[in-house]
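Below: one structure, written as structure tokens.
A single protein chain has been omitted; all remaining protein chains appear in their positions.
Here the chain labels run A and B in written order, and each chain numbers its own residues starting at 1.
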Amino acid sequence: MDTAFTLNEGVEEGLKKILSSLLEKGKIQAAMVLDHTEGGGAAYSLITDPQMMAQTRPLLPLMPANAALALSRLTLKEPLSGPVAAVVRPCELRAFVELVKRGQGSLDHFIFISPVCGGVYPLQETLVKGGIEKKLPEYREAMRQGEIAVDIREACRTCEHFVPTGADMIVAAMGQDDPETHGTVFMQTDRAAELIQDLGEVMIAEKQTEGPLETDLIRKHQGLRRDQKKKLAQEMQLDQSGLDGLIEIFGRCIGCHGCRAVCPICYCELCVFESRDFEPKPVDFERDLSRKGRLRVPPDTLLYHLGRLNHMALSCVGCGSCTDVCPVDIPVSSIFIQVGESLQELFDYLPGRDPEEEVPFTKYETEEFAEFED
Amino acid sequence: MKGAQIPAPKGIADGILSFLKKGLQEGIFDALLLPVKVPAGDSFSYVLMRETDLMDQASPLPPVMPVQGAKALSNLTRYGNGAEKIAVPMRPCEIRAAVELHKLEQVNLENVFLIGLDCPGVLPLKEYLKNPKKGDALYRKALQEWALESPRWVCEICDPVSPEAADLHIGIMGAPRGKLFLIPNTPKGKKLLKRLDLKAESSLASRQTEIKKLAQKRTKNKERALRALRQEVRGPERLLEIFANCINCHNCMRVCPVCYCRQCYFDSEALKMTPDNYLMRAQRKGGLRLMPDTLLFQLGRMSHMSLSCVSCGMCEDACPMDIPVSRIFTLVARDAQIVFGYLAGRSLQEPLPQVIYREEELKEVETPYQETYRPS
Partner (left out) sequence: MEEAFKPKIVGFLCNWCAYAGADLAGVSRLKYSASILPIRVMCSSRIDPLHIITALLNGADGVLVAGCHPGDCHYQQGNYYTRRRFAAVKRILETLGFEPERVRLSWVSASEGQRFAQVIGDFTRKIAELGPAPCRTEAFL
């Protein structure tokens, strides 16, 4: 349903005022949004005081950590007991849905507000002089024009799923006429419409949008993203990698497992690659040495990456946090996203599109994949 | 104190590698653990080798330290020693970390020959990765002149310049041109010299002068740096500011040689609460940062490992947000170790402070009985 409200404010300010009002009226217990930090960056904040909404930056194009981690932490032990609004990007919401399917959280009582996403900047951008603030004017212009903002994460640049699915409200940060002055918010669920009901005095604009959410500008942007994805695939030629190619790509890896730690899908409290199963004993080294004569220590770098691909790529939402956290600049997301999409195509699966859709490894058909068996 | 000499006509790295190769070929060592350039040429990784075919790609003193040598050693020997006698040349901070890990029972030194190296410092990892070829050239020059322009902060203040825990130490500083010292520190090291048919007959006076000079310089750097740092981190607000950008990735913990717990407390069940707990905390102050417990992790890690921190700087190299982790941790570690008169990595014989106690000590941290409870 394309019920929409156009506000007298730009998308970000409007959103802040909506949330502030909802907090004041007690319609939500808390709002989880990006908040500025002293270091010039941002971090998610669970806000209960309406006054504190004023300083937040809900639509700042930065992802310090995939919000799904926070959403899962909040509801790991139990579901929420009351309504909490959360402003999260489309991939963050999809990641949380994937976690919910695996018993790592609950969707109950959440009100998800998600923007049409123009992507986020790499974390390192906050460390450059001027930081994200310096990038904002060109970012907003790109959103207005339906163009891809320069310098956003590669994962974002090539992401086709920038229109949220599963959100209660969609903030049209792109696609409508004046997102900076008259933001439009689309209500996707009854619950959302209910919440917004008597927000009348909170700046509903004279001229209301008719909809739809997906305009020509959005479609143009989709095309641009698709082109970027194709271009990346052509540049990387991942299927020509083989062992040598993989060793080149992952050669610098120091085994810090940062990629696993920030991945929203990797929820195992003790990852198998950090468990005793993967701690070599002297006899293992002796055997390998006698066979090969020399081996890398600690061993099993490629095994870790190939293993992690097998374990989570099917649910990879392409957020790009892995690349950002890597201390040796390995483009982890470039590989994981391509492999993930290949798997997702094989199983006709899109992670997070539907909470009722089971993870493909947990079900089967009696006749399928004949091309893989002998 | 006297040492032997080994030839290094083609330079330091070549001299060290030739010595190790000889030891391997003569069966004195069964294997070597050495940093080797990765196939793509853009970094280095430790390789355990019995064969010598990768030795022309090896570097005993690479420009960067992507993996802490002690952590590699722990990976090899955590479950005890193998049959192989492994020679492991390592930088001073790696030796120090190996000493601490031995005390923590994460490293078994029985079949390991620890070979210490003098170290001119190491380039920040992120800097090196921007242009590895440039970094390699810069470091080649630095080895020749024995001076590195902009090493990491921890390198500039590294004052235990020549740790004695190594079985043998390869003395680069103060050695005559075209030669390197080989200094035995332990009975194992002395026996090794004998097997290599080398005699510790050369005077180390020239070396001792240079070491003393460098140690003084580094100690001065350290005092100055820590004095300034102490002012900077005064108070919870400042600490919050410094860690404001922390994304809780825990890279620092995972690359730290001393942090050996398979499952870190701060990743465990213990910190996972019900939603009401988080909401209540949020209500108390109007908001709660998520992921929560960032400062708890930092302070907690400090309290868990500071007494063994050897200021190797891996933490800061691995931090994606450029937080000066190694500086803060060095400051805290030093202060904590001083309380116990302990220096992490100094000696294998020195027990870990928290594993021993004396009946009468640390009166300054107690609140005396008489002061608090005076029966009337």
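Note that in this section contacts are C-beta pairs under 8 Å (C-beta built on N, C-alpha and C of every residue); 3 or more make two chains touch, one makes a residue touch a chain.
This one's a predicted model, so the numbers in the text were calculated from it and none came from an experiment.
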**Q.** Candidate in contact with the missing chain, chosen from A:P90, A:G251 or A:P282
**A.** A:G251
Q. Looking at B:L20, B:V38, B:C246 or B:A344, which makes contact with the chain not pictured?
A. B:V38
Q | Touch with the omitted chain, as defined above, among A:Q55, A:Q124, A:Q145 or A:S342 | A | A:S342
**Q.** Chain not shown, touching residues in chain B
**A.** 36, 38-39, 45, 47, 49, 54
Q) Given the full complex, what residues of chain A touch the hidden partner chain? A) 238-247, 251, 272, 291-296, 299-303, 306-307, 309-311, 313-314, 335, 338-339, 342-343, 346-347, 360-361, 364-369, 372-374
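The rule is simple: only the chains that are shown with their structure count from here on.
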Q) How many angstrom lie between the CA centroids of chain A and chain B, rounded to a whole number? A) 36
**Q.** Contacting residues of chain B [partner chain A, same complex]
**A.** 31, 33, 38-40, 42-43, 45-51, 53-54, 66-67, 71-72, 75-84, 125-126, 129, 240-241, 244-245, 247-251, 254-255, 262-263, 267-269, 272-276, 278-279, 282-283, 286-292, 317-322
(Q) Please output the residues of chain A touching chain B within their complex, sorted ascending. (A) 29-30, 32, 35, 37-41, 43-49, 51-52, 64-65, 69-70, 73-81, 84, 123-124, 126-127, 244, 247-248, 251-252, 254-258, 261-262, 269-270, 274-276, 279-283, 285-286, 289-290, 293-299, 324-329
